[in-house]
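Please find one structure pasted underneath; my questions will follow.
Removed: one protein chain of the complex. Kept in place: all other protein chains.
A, B and C are the chain letters, set down in written order, and residue numbers restart from 1 in every chain.
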Amino acid sequence: MIIAVIGGSSCSTEEAQMAEAVGRELAKRGATLICGGLGGVMEAACRGAASEGGVTVGILPGDRGKTANPYVQIPIVTGMSYARNVIIVKSAQAVIAIGGSYGTLSEIAHALQNGIPVIGLNTWALSRNGQEDNSINLAQSPAEAVEKAFALAKKMETSQT
Amino acid sequence: MIIAVIGGSSCSTEEAQMAEAVGRELAKRGATLICGGLGGVMEAACRGAASEGGVTVGILPGDRGKTANPYVQIPIVTGMSYARNVIIVKSAQAVIAIGGSYGTLSEIAHALQNGIPVIGLNTWALSRNGQEDNSINLAQSPAEAVEKAFALAKKMETSQT
Amino acid sequence: MIIAVIGGSSCSTEEAQMAEAVGRELAKRGATLICGGLGGVMEAACRGAASEGGVTVGILPGDRGKTANPYVQIPIVTGMSYARNVIIVKSAQAVIAIGGSYGTLSEIAHALQNGIPVIGLNTWALSRNGQEDNSINLAQSPAEAVEKAFALAKKMETSQT
Partner (left out) sequence: MIIAVIGGSSCSTEEAQMAEAVGRELAKRGATLICGGLGGVMEAACRGAASEGGVTVGILPGDRGKTANPYVQIPIVTGMSYARNVIIVKSAQAVIAIGGSYGTLSEIAHALQNGIPVIGLNTWALSRNGQEDNSINLAQSPAEAVEKAFALAKKMETSQT
């Protein structure tokens, strides 16, 4: 199981704590963590995962592996700037969004476009032409977010078989 | 001036009429129209632009130029699926969104991430962690959308000089 | 008909003269010129095409349209660095390579991988595991290169119908 954690490269202390808890929980359950490989939410999530012996993958926008945060074990160097956002979500069976700005919004959109479940913690809400869009599954805590991510990923896997 | 028109590859009659009017108006003002090159809003916008002698560019997701709608004069073949969404908005000085689904939302997000103005006609609305985000400039008509696109594109150009 | 001209962003005077002649000839025959949009061979080819009223498209690696050479009429901004090389060749019905370094070699390879004919002027030669590979069609002059590009592009078009 590969789960993506997305969010800003700078973030509040609260968001970092949530991301770290999400990372820890993912690792405890044996999931590989994929993210954009940079700071903020991405770094906190990787730190959490690494503290529990989890595998961490960073899909980097730039040209150098050294731009990855220190908790990324497998840095993937795309050199494609934010076109790499698509790769992060496509490689995951579910996506957990924590806070985030427009980059995170683009990742949420790409995930929904590809039918990949998105779980949100204090993140974007959407409405389309005046109608609320409830495609983002809201969670109230890191534990609930991870729980939902696993449940939705498994549900999707089953439906594809 | 290059202006992007984004929206669904299938769309309502009303959206198609808006897109066609936007395309005509862009061509009258001498702008090059860039879009995703497929059907729906993209095709209607290209048809409008072509009817006024405008230049139309389609950034295609697939592997063949022949997948472009018949009003695309310059088909660009990326073979990159929806990673091509980034290219559409980055190549434009302003983006006009008409309706649209998650692909359109990803383009709106990529544009905002890159500081490119977005004008919306019956499209997505955003809020972030409970706070409304007003980055999409609302328009009530195709004429107003094009007017705003030119004004915002020029303003940005001036600020960059 | 869209024809790509590929080659180094810096080049010899002889290569620039060849590229300019190729650009002129393509424009005279009504082809749209696509290239990487930067200097050297790309700029010379665009200058030649523009001098005959041809349409020029530049697929740029960076984040800004202003990095295009002054003869590019339609700058496409990918922000994808050299991953954009694939787009240049996929968008063309034939590719003319003039001199060039490893970037040009990657474009030749991507073209051949996609079954797009490549015509070479003073450019790379290939052998695979000790056997010469003659997939690059050699030309002795700009006029011959353009002649071959049109002939091979038409042949391929016919075979696909």
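Methods note: contacts are C-beta pairs under 8 Å (C-beta built on N, C-alpha and C of every residue); 3 or more make two chains touch, one makes a residue touch a chain.
Nothing here was measured: the structure is a model prediction, and the numbers come from that model.
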Full-complex touch with the removed chain, picking from A:I76, A:L138 or A:M156, is A:I76
Among A:C11, A:I87 or A:L152, which one touches the chain that has been omitted from the display? A:I87
Of the residues C:I3, C:A27, C:I59 or C:A83, I need the one that contacts the missing chain. C:A83
Quickly run down the residues of chain A that touch the omitted chain. 2, 32, 55, 57, 59, 63, 65, 74-80, 86-87, 90-91, 114
Omitted-chain footprint on chain C covers residues 80-83, 86-87, 99, 101-103, 105-106, 108-110, 112-114, 122-130, 135
Residues from chain B at the interface with the omitted partner, ascending: 63, 78-83
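The definition used in the following text is that only the chains that are shown with their structure count from here on.
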If you average the Cα atoms of each chain, whose average lands nearest the overall Cα average? B
Taking all residue numbers used at the chain A/chain B interface, answer same if over half belong to both copies and different if under half do. same
Can you work out the whole-Å distance between the CA centroids of chain A and chain B? 28
Taking the mean of the C-alpha atoms as each chain's centre, how many Å separate chain A from chain C? 40
Where in chain C do residues touch two or more other chains at once? 63, 78-80
